[in-house]
Every structure is written in C-alpha cells, then in structure tokens.
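Structure first, then comments.
All protein chains but one are shown in place.
This part shows chain A:
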Amino acid sequence: MTLPISISAAQGAQVKRPSRYLRNLNSKIASIPMVLTAVVVFLGGTIWTILYSFTNSRLLPRLSFVGIDQYERLWSTARWMVSIQNLATYGILSLIFSLTIGFLLAALMDQKIRFENTFRTIFLYPFALSFIVTGLVWQWILNPEFGVQAVVRSMGWTSFAFDPLYDSDIVIYGILIAALWQGTGLVMCLMLAGLRGIDEDIWKASRVDGIPMWRTYIFIVIPMMRPVFVTTLVIIASGIVRIYDLVVAQTSGGPGIASDVPAKYVYDYMFFAQNLGQGFAASTMMLLTVAIIVVPWAYLEFGGRKRG
C-alpha cells in the first residue's frame, strides 16, 4: 500500500482528493479493448480449456465430465513422458549454453576489437530467420548423406559418424544445436548492451587495484548486470516452453517419438487423434509448468520492489 499512497501524495498538491478510479480516465478508456481481449481471449480461453480437460470431448467439445481420467491417461502415456524429459533436457542445456556462450561472445566483442559491427551482424543474423527455416537448414546440415558427415567422410575420414537427427538417444542435442545457433546472437546483443552500460570508471578502478580481468567480470560486472540477465532469462525461458516449430521442421518428433515435445503432443492429440479432452489436459499441464516457474520468480522480482 505504500506505493499508491506516496504517488497520490505527490499529486495531491494540484488535485484535491482524486478518486483513484477516475484518474487518467482517457487512458483507461483507451485500454478497455486490450483489457477485454486479455480477459476474454486469454483468461476466458484458459478457463475454457481447463474446464474441457475434465471432459471426454473427442472431435468436438462436449460437456460430459469424466473427472481426472484424461490426466491419468496422460501421465501413463510413454510419449508424454518422453516429451517432458526432452523439454527438461533441452530447457536446462539451452539455458546454460545460450547464457554462457552469449556472455562470452559479448565479453570478447567488448574488447574494442576491429570490425565489431560486422561480427555483431553475423552473430545476430540467424535470429532474423524463422524457426522453420532454421530447422530445415540444420536438417540438411545434419543429414548424414549430404551434411557434415558426408563432408568429413569425403575428406578421407571414412569412419566418421555424426547423424544426431537419426539417432534416438541424441536427437534432442541435434535440435539444441540449431536452437543455439539461432538464439545465441540475440543473447549476445542483450549482454553487450549490458556491458556497455557499465561505467568505464569501474574498469579503471579495478585496474588501479590490480584485479585481474576475469575477476572483475565475475565479481563486479556480472552482479551489476542483474537486470539484463533477468530480461534475457525471461526471453530464453519463454522460447523453451513454446518450442514446437523447430522440432516439426527438423525431425517432426522423430525418429519415432524420440524428439517429441509437449506442444507437439498437444497438437497431435487435439487434431490428429481427434481427442480434444486429452489435448486440453496436456496443455493444462503445460500451463501448470509455466506457472510453477513463473509465479515464484515474479513474486521475488516484483514483490521485492514494494518492500524496498
């Protein structure tokens, strides 16, 4: 409660006892369509989905409730478990690697190198491509008959084997490579912007104190870049949960179901299997996963500010 009161106290000098609901009336009216969209489309759609996930709807939504049957079936389905594992592997690794590689690239870029603009463009360029294009390009690169494996073999190393997209055990890493290639450039740019925001005097001071460069980065610069890291984290995390098109373009979930992800399961069961109930149950679980990650984070991030 401290925040609104302090604001109204500041404005209280000009306006006498302003009603909190009537302030900025114009902008409030202007935002009504957006508020309606949010409530009806997002909230309404979410509630509708959750409600129908407790029914046995097949091709068309029907309100005949079956309790938690759909969820029981979901969690006993091998394919769903595979897709959850894939999402976890992909998510953790892509978080670690894109942050590390992105930061390293940015730090290297920050050494006042020549042709920085050129390099920045090259690294950021893949981000301009859609996931579908990225997926197709990497499908070709990783294809054993045309891609990396064929090139290395043609140079004489005939026993060389590298075909992640056709090996169930490592296929998810093939997708990870493509995702990193596409997304690291953006992370690098965000980090670079963060690095440029650090005051030059801090570097000078640390040099005067004789602190090695790597220690300056880890103990001084990175803690100062916390807001940049948080933003980057949110962008990467949202990309991880909605991963779908990259998988479809690269492997369509194959070989078999080895590179399946939750979003693909939802789509397949809603439309191919004509089982809406099952698809809704799976998408509700996805929402729950996001909520488990986002809610504590949002509480820490935004809840903390009020206290301070």
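As a working rule, a residue touches a chain if its C-beta (ideal position, glycine included) is under 8 Å from a C-beta of that chain, and two chains touch if they have at least 3 such contacts; residues count from 1.
By our rule, contacts and distances are computed from a predicted model.
> Since a chain is absent, check the UniProt entry for it and pick the matching name: "Probable sugar-binding periplasmic protein", "4Fe-4S dicluster domain-containing protein", "Transglutaminase-like domain-containing protein" or "Cytochrome aa3 subunit 2".
Options "Probable sugar-binding periplasmic protein", "4Fe-4S dicluster domain-containing protein", "Transglutaminase-like domain-containing protein" or "Cytochrome aa3 subunit 2" narrow down to "Probable sugar-binding periplasmic protein" for the missing chain.
> Looking at A:Ile29, A:Leu60, A:Ile113 or A:Val208, which makes contact with the chain not pictured?
Answering carefully, the residue with contact to the hidden chain is A:Leu60.
> Check each of A:Tyr52, A:Phe103, A:Phe123 or A:Tyr269 against the chain that is not shown and name the one that touches it.
Checking the options A:Tyr52, A:Phe103, A:Phe123 or A:Tyr269, the one contacting the hidden chain is A:Tyr269.
> So which of A:Tyr166, A:Trp203 or A:Trp297 would be touching the chain we can't see?
Within the whole complex, the residue contacting the unshown chain is A:Tyr166.
> With the missing chain put back, which residues of chain A would touch it? List them for me.
58-60, 77-79, 82, 143-145, 166, 168, 252, 254-258, 268-269, 271-275, 278
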